[in-house]
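Could you have a look at this structure, given as structure tokens, before my questions?
Excluded from the complex is one protein chain; the other protein chains are retained at their positions.
Chain lettering (A and B) follows the sequence in which the chains are written, and residue indices restart at 1 in each chain.
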Amino acid sequence: MNDTTASRLKMTRRGFLGTSAAAAAAATFGQPAAFAAEEIKFWDMVWGTGAGYTAAAKELVGGYQPAGDNLGVRYQSVPWANWYQTFTSAAASRTTPAVSSGAAFLPFYFIEKGVIAPADDLIASIDKAGTNDFLPGVLEAMKTDLGYAAMPWSMDLRVVWVRKSLLEKAGVEAPTDWQSFIKVGEALKKIDVVGLGLAGGSTTTDGQHTVSALLINNGGGLFAKDGTLDCVNDRNIETLDFLNELVRKGIIDPYAASYTSDNVTRDWLSGRIGMGFGQTGLDKNFPTEQQSDLAVISPIKSPRGDTGTVYYINPLMMFKTTASQASSEAFLGWYLDNMKVFWEKGVATDVPVRKSIADLPILKQNANLQKSIAEWQPIGKTIGAQAPHPFGALNAVDGGGAGAAFIQQIIEGKTGSKQILETLQAALEKIVK
Amino acid sequence: MSTTATRPRKLALDPRRAGMGRTLATAIVTLVMLGPILVVFWLALRPRLYTDITGPTLETFVYIFAETDILLWLKNSAMVSTLATIISVIVAAPAGYVLSRGRGGAVSAYSLFIFVLQSFPVVVFVIPLFIMFASVGLVDSLSGVAIIYVASSVAVACWMMSAYFDTIPVTLEEAAWIDGCSVFGGFVRIVLRNSLPGVLSTAIYAFLLAWNDYLVALVFLRSDDRFTLPIGLQTFFQQNQTDWGPVMACAVVMLTPPVLIFALLNRFFSIGGIGGALAGK
Partner (left out) sequence: MTGLALPAIVLMVVVNAYPVIYAGIQAVHDGDLLGLGNFVGFANFQDALTDPLFWRSARFTVIFSLCGVFGSWIIGFALALMLKPDFAGKNLFKILLLLPWIVPIVVSSMSWNWLTATPGSLLPMLAADLGFGRVMFLADPTMAMITVCIFKIWISYPFMMMMMSAALEGIEPNINEAARVDGANARQRLRYIVLPMTARSTYISWILMAMFSVNDFATIYLLTGGGPVNSTTSLIVLAYRSVFQDFRPGFGVAISFLMTAALVTMSVILLRQMRKANMQ
């Protein structure tokens, strides 16, 4: 309980809500409700295959036996719908749980705001135990000036998938670069199949993931090396010109401008989409007998000869609202060591970030996943590309209205590439201060 | 009616034929209007993803009752909505009485005050509301959510009550006052007792608002065991796709109680004449 009081005092001292009289009143109002000392809370998003994942996670956490004085843990599933609202209101009122998974850039925002505790101590203890087998670069991606913002647990890596039977029907081989991508797309178009499936609707980020992947593919991105906004550059313009060609040739479906992630998944299932970016577990959405029809291809080269894609590291963060930081760390350490069941049971759709999990026999047999890890993961970057490490403002860029309008303008295909990027730059400048 | 006698004789048959025609026409219009709702039923009868069943099935209903907490969600929804409805009526009835009978500047100001508050969009103010409720322990609590529902329905509820009270002659209370009855006594014993339809209409409005809300519940309810139906529905939404069968089956379960309520209380329900207070006399 001492920990709670201490962190509470620290929060108040920091002038959490500003200095005006009303804000001071708010701070008094914002006292957290007393915590039941017996257990700490773990919030978990609905990852992977949904209900199946949640059941597995609940079962896993249910089996946690805290050692020594550490507190037990209570599992709480959190729906994705309006997640930013859930987390920001909890943080503003200090009713966040002890540990939580969440969207990729949330920890970077929260650590800047002093809401979460850095994971440095936990990483030190994992190092000490000699069990640090995180894949290269993954932990570094969590590092900020204030310490490690969170622990990575899996990676949403975007790779190009094709449906083998549809390519065969169109009489083409998988593309190797942008030029051949267009050729394959045109062939698919002839048999009424979409060559770049994506969901561009305003309530999903799928389309933004695809476009980000292609921007990075061409060595571009929305941010410069010093972390400032840099939407309008030659590489990005080239990428948008490429996308515009896809739109004009009907390789991108105009209906995609309003697609939800459900709409696009269903088009994959029905065979309307033959090619496109997806999570490494895209095949898990299909009935077992059709899964072998899907294949991950090797990274495609842009005209400049570059390769690249986008990834999102799924984080587990520790909030300062915990009843005991030691308990949070003990649980999180245990969870990271035991979460392999998600891949064993096939309920995870993302790439594991620990070698011990990536080497599981069941994953070794998964050729698509192995190809993704071997060929795609090393060339991945976050949407903060080309910036060296992620930062809090990315949280607003990922999934905001500006990004949605950007994708929809691309799919609409009526505006020049440079102008689309200028509009995006102007909109993001208001958000990223 | 003397006029009927003057009509030509062949018209005597007409009402029935016209009646049948009207039934048919209304049926067609209803069918068109309900198209999107038929979709809900149609999807609810489809098998779940990854099952071997083909053709219409009730399997989704079996699944949601056997495998999910739908009964708990149903119970929570029923509790929140009932609580919100009762408080809403208790608070709105006397206020509506004031709007109905009161005159003068204070009442006009009050009327405007209600209107302005009702005009504020709740979604934008959710964070301060949440901070406030967290400070008094009403977050993740069914009562907390119920209070917000009352606050969002009370304005229209006041107008509805007031509109109904307008139809009750003021002379009835005046007689009671002369007999030594207090204002409050007169209101309860005379006015309220004769206002069952008004009360029921208001109750149904408040109930529906609470029953169907999802934005407030999504932010304020945090534990599985306190989820209401619209939030329970969210658990079927996966990151990339939605299992429509169970969602739509839940939807069917969800719209059953309001439909039953309407079917039973239909003849009492009326929101017409609302806001006599709003427009002034």
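Operating definition for what follows: a contact is a pair of C-beta atoms (placed from the backbone, for glycine too) under 8 Å apart; a residue touches a chain by one contact, two chains touch by 3 or more.
Everything numeric here is computed off the predicted structure, so don't read it as measured data.
Asker: Based on the whole assembly, the unshown chain contacts which displayed chains?
Answerer: When the full complex is considered, the omitted chain touches A, B.
Asker: Write down which of B:Leu45, B:Leu74 or B:Ile148 is the residue touching the left-out chain.
Answerer: Checking the options B:Leu45, B:Leu74 or B:Ile148, the one contacting the hidden chain is B:Ile148.
Asker: Just one of B:Leu45, B:Ile64 or B:Val91 touches the chain that is missing; which is it?
Answerer: Once the missing chain is taken into account, the touching residue is B:Val91.
Asker: Touch as defined at the start, partner being the missing chain; which of A:Arg272, A:Lys345 or A:Lys418 qualifies?
Answerer: Of these options, the touching residue for the absent chain is A:Arg272.
Asker: List the subunit A residues touching the unshown chain?
Answerer: Against the left-out chain, subunit A lists 16-18, 20, 22-23, 26, 29, 82, 84-85, 88, 91-92, 109, 113, 115, 200-203, 253-260, 263, 266-267, 270, 272, 395-396, 399-402, 404-405, 408-409, 411-412, 430-431.
Asker: Considering the whole complex, not just the chains shown, which residues of subunit B touch the missing one?
Answerer: 1, 3, 18-20, 22-23, 25-27, 29-30, 33-37, 39-40, 43, 90-92, 94-95, 97-99, 101-102, 106-107, 110, 112-121, 123-125, 127-129, 131-132, 147-148, 150-151, 154-156, 158, 183-184, 187, 208, 211-212, 214-215, 229-230, 233, 242, 244, 247-248, 251, 254-255, 258-259, 262-263, 266-267, 269-275, 278-280
By our rule, only the chains that are shown with their structure count from here on.
Asker: Which residues, counting only subunit B, touch subunit A once they are in their complex?
Answerer: Its residues touching subunit A are 50, 126-128, 130-135, 137, 139-140, 215, 218-219, 222-224, 231, 234-243.
Asker: Please give the residue numbers of subunit A that touch subunit B in the complex, ascending.
Answerer: 26, 28-33, 46-51, 54, 76-82, 85-86, 88-90, 92-95, 206, 261-262, 264-266, 279, 285, 287, 349
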